[in-house]
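I am attaching a structure below and will ask some questions about it afterwards.
Note that one protein chain is taken out, while the other chains of the complex remain in position.
As written, the chains take the letters A and B, and residue 1 is the first residue of each chain.
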Amino acid sequence: MRIGVFICHCGLNIARSVDVEELTEYAKKLDDVVFATDMKYSCSDSGQEEIVQTIKEHKLDAIVIAACSPKLHEITFRKVAMRAGLNPYMVELANIREQCSWVHQEKPYSATLKAKDLLRMAVAKARKLEALKRRSIEVSKAAVVIGGGVAGIEAALNLADTGIKVYLIEKAPTIGGHMATLNEVFPTNDCSICILAPKMSEVWNHDNIEVITNAEVVEVSGRVGNFRVKVLRHPRYVDESKCKGCIDDCSSVCPVEVPSEFDYTIGIRKAIYLPIPQSTPLYAAIDWEHCIGCQLCEKTCEPEAISFDQKPEEIEVEAGAIIVATGYKAFDARKKEEYGYGEYKNVITTLELERLLSASGPTLGELLRPSDSTIPKRIAFIQCVGSRDEKTNPYCSRVCCMVSLKNAFIIRERYPDAEVTIFYIDIRAFGRMYEEFYKRVQESGVRMIRGRVAEIWEKEDGDLVLTYENTLTGEINDEEFDLVVLSIGIEGTNEIATKLGISVGSDGFFEVAHPKLKPAETDVKGIFLAGAASGPKDIQDSVASAGLAAMKAAQLILSGQTEFDPYNAYVDVEKCTGCAICTKVCKFNAAFMDGKKAKIDANACVMCGVCVAACPADAIDMGFFSEEQIKAMIEALAEERNADPLILAFACWYCSYSAADLAGTTKVQYSPNVRIIRTLCTGRVDPEWILLALEKGVDGVIVAGCRLGECHFKYGNFAAKERIEALKKALEEAGVNPGRVKAIWHSAGEAQGIAKDFDEFVEEIKRLGNIEKELIS
Amino acid sequence: MKFFPGCMIHNRYPGIEASLYYVFDKLGIKISPLEGSSCCPAPGVVKSISEELWIELASRNLSLSDEDILTACNGCFTTLLEASSKINGVDVRHVAEFLYREVGIEEIKKRVVKKLPIRVAVHYGCHFFRPSKSKGMDSEKPIMLDELVEAIGAESVSYRHKFVCCGGGGGVRAAATEVANDILNLKMDAISAAEVDAIVVICPLCLHQFDVGQIELREQRGEDYDVPAIHYIQLLAIAMGMDVDKSGLVHHNVVTAELVEKLIQGEIME
Partner (left out) sequence: MISREDIKALNTCIQCGTCIGSCYSGRFTALNTRKILMKFIAKGKPIEENDAIWFCTSCYACTERCPRNIPLTDILLKARRQLVKEKGLPGRLDKAFKALLKTGSLVPAKDEHAKLREDLGLTLYTAQFRDDAREEVSKIVEKHIGGLI
């Protein structure tokens, strides 16, 4: 086999800590390597062209690129191979940037040694590569958009306008999301519902959009091109074909009053209600939890729309792509006990203030404080409640500064006598026209005090005493206010993550495929993110992000076909003993018995590799992550001892491998003793590999998967966990310290966490010493 | 269990100790004094000077017992708990959280023979619940003591600065009495406004600060608050039948006849 090696400097990104010239010389000495060179930027046009020419000129059978993470450019280099007439799967990458140069910046000597190992392992795998045929399937010409806030609305409209059928699923009885409840929006201060309502109605009336409200996603199966989404539609107990949306008749007789969630509990609604006056669709809904079943509404409703017989309904839709636009949830201010929210009546949150200022809110736009319905004169805003706070959420929620500035401005405009103070740590006004708006707010006479309020005390008359340090003067003050608005942060809504198999960052928001270049994509092909689902965003950014997500989904759907990697598992009939274990471990019904032999349906196979690792006869294998290839990598690693102790980690592609990459991107440093082999799932990790590694002199092995319960393949990491526990017992019996094998579970966002685990494991293995002694005994 | 008295209980407020033995005897929980123990030593003061001294004295005290150690002082609790986690020593409990978590409010209610219908301002003392992590507390406003107080028929009144330091900790009472009294002054203004019969504490250092500090405030600043401070265990002992005389309350510096009357009378349970 003729292998070519290309080693990338990535400018100085790699070359600063890895000696690229030395690595190139090293590569030239490896068996089967007939060509090796270093390149400034291998991904640049000229770099790609150079690789194409080299493949042709040197008649290469396989190439190894030592560069950045395969997450970034594996596809690029596969296309390069294709341009040179080489099968795209004859390409292997050595990740010497995210998992080497960037994480060992202060240790160039060790980093270069590690790069050699990674390269040698990649070459070993390249020797065993086989040409694979790309598989393709037809994409169903429909999309599911989960979440009917402004991002979901924008994404749905964009898709529908291209002729794609869209199912828009919303859990509330109306679409519109948070934006529909806001008063005016910055920096232009236009009325929120006035700009959103036309879009809501456009969605509802669009021929290509089916709006499913009062509904939740219960299950997602299938994959890119053919997702099957099971939706549970809760009964509204109102016949949509009869309801006229008049609401007064039915709700005026309803005796039940509950705090309205659409007023963020500062207003009251009935058990039969319209969430907001502009509800879309404009049908009443009965809140079953609070309805007492008196049926008074039924008697007054002239069109006889009330229908208590409605049952929950399960709907299944098929879609080529899914857009997740599940938005955010507001920080629960009760968690900051020092501010007394929930206890002190006149301490309210931003969202409650929005409703108090809104013309369609519970006070019809009059700013009345809750305790005595008087107009407050002294109003304080406290910034960063549930943001920039290690006790709650360490991140900045991005929107709260502008929201408070905007609301302070509106209050000064409507009530010129009001004294408005904003307590802030830093004002972040980074958008277009935002800083200018900030200046206008300052000019309007809003008082800005730099200091985070320490605590609030409620007086008997409901007034509030705020204790704070004015950090610019160093004075400590107790100051009285009539109303306090907590500028609450926003948090991710990630409950649906496991159903979709997409990962969640340590901040609770969904993880994107690349923080800069793939902000709409997830690690799962065909699932895209719109709006605040992928991190705090204001309306402008949400709409922009929704447009991108729609474009990405349309691109996929309109091309009609999608290709995917042929990594599926397959059975060697000769070796199969017919034990049927594979059919038991496969949770996706892909493995089945065909007579006395097992068979795997390539279209149903999700490529987790659990069956491959489980097969006692080694009769099952899979593409690009074959038994032979991975064993070759392990053996190659052990050929040289370039670290002491020497640690091997198997990391799953969807979570832990991404976390390790993120450690690189964010320059989180960890011990250079760790070398990573990627698998698609930890369920693919065969205990035999671990034994092989230990036998060959690797001192410790880590198996790094998704967090338990969050596996991309739902159950793969549980299979891994079970196997590792069994293996540890066996090791102990064999006289090998079971502490040499460790399983860790991280989401893709946990860069710090995985680096810490790596470091700790290296320390643990250092204490245990080299494995050699244990092997001899 | 071994009772660790610390300097303040053994040498200044022994009524706390007498009350504690009374209560534990009634509850049927065996407890005996930790003989030969020294100063815990006080976390703020001694740690400010030498950490090595702090850990060695604490380790010595811990090593005197092979049973769990019970304290009735927030300072001793902090020192012994922290030191014990460092050297893997015996379990260290504070009587208030022990009563709350192990005995339980319902059981305490059953043991009360005389309800004490007084209005009180509870003061937890910082080192009982902070740092919250090492004390296993999940709230910046605990309710444990309020519930304990209400279990014996008293009313816990909300007042401003309830969770503020008494002013005596960290060596401030010893090293800067003026500052300690400034903070006490602020605290007493708030307590006074709440019109209570007594301040209920669970730490003898806080007790000392309220008890002696009020005398100083009267002598030096003419501030006459006259609100007695009492350790919860003294109140509980009285509610469980101990003579008010034997609780040691009358030996405190600030005592009011009204409080003593109310405690003697109480509401006898059938």
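Going forward, a contact is a pair of C-beta atoms (placed from the backbone, for glycine too) under 8 Å apart; a residue touches a chain by one contact, two chains touch by 3 or more.
Quick caveat, the model's predicted, so the values are computed rather than measured.
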Among listed residues B:Ile29, B:Ile87, B:Ile143 or B:Ala174, the absent chain is touched only by B:Ala174
Which residue of B:Arg60, B:Lys109 or B:Arg218 touches the chain not shown here:
B:Arg60
The one residue from B:Gly44, B:Gly153, B:Pro228 or B:Gly266 touching the chain left out of view is B:Gly44
Based on the whole complex, identify which of B:Glu147, B:Asp182 or B:Glu216 touches the chain you can't see.
B:Asp182
With the missing chain put back, which residues of chain B would touch it? List them for me.
5, 7-8, 10-12, 14-15, 17-18, 33, 35-39, 41-53, 56-57, 60, 126-127, 130-132, 140, 161, 163-165, 167-172, 174-176, 179-180, 182-183, 186, 246, 248, 251
Hidden partner chain, residues of chain A it touches:
338, 384, 388-391, 425-426, 450-455, 467-471, 474, 476
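What we mean here is this: only the chains that are shown with their structure count from here on.
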Distance between chain A and chain B based on Cα centroids, please, to the nearest Å.
49
In the complex formed with chain A, which residues of chain B make contact?
139-141, 160
Contact set on chain A toward chain B in their complex:
337-338, 457
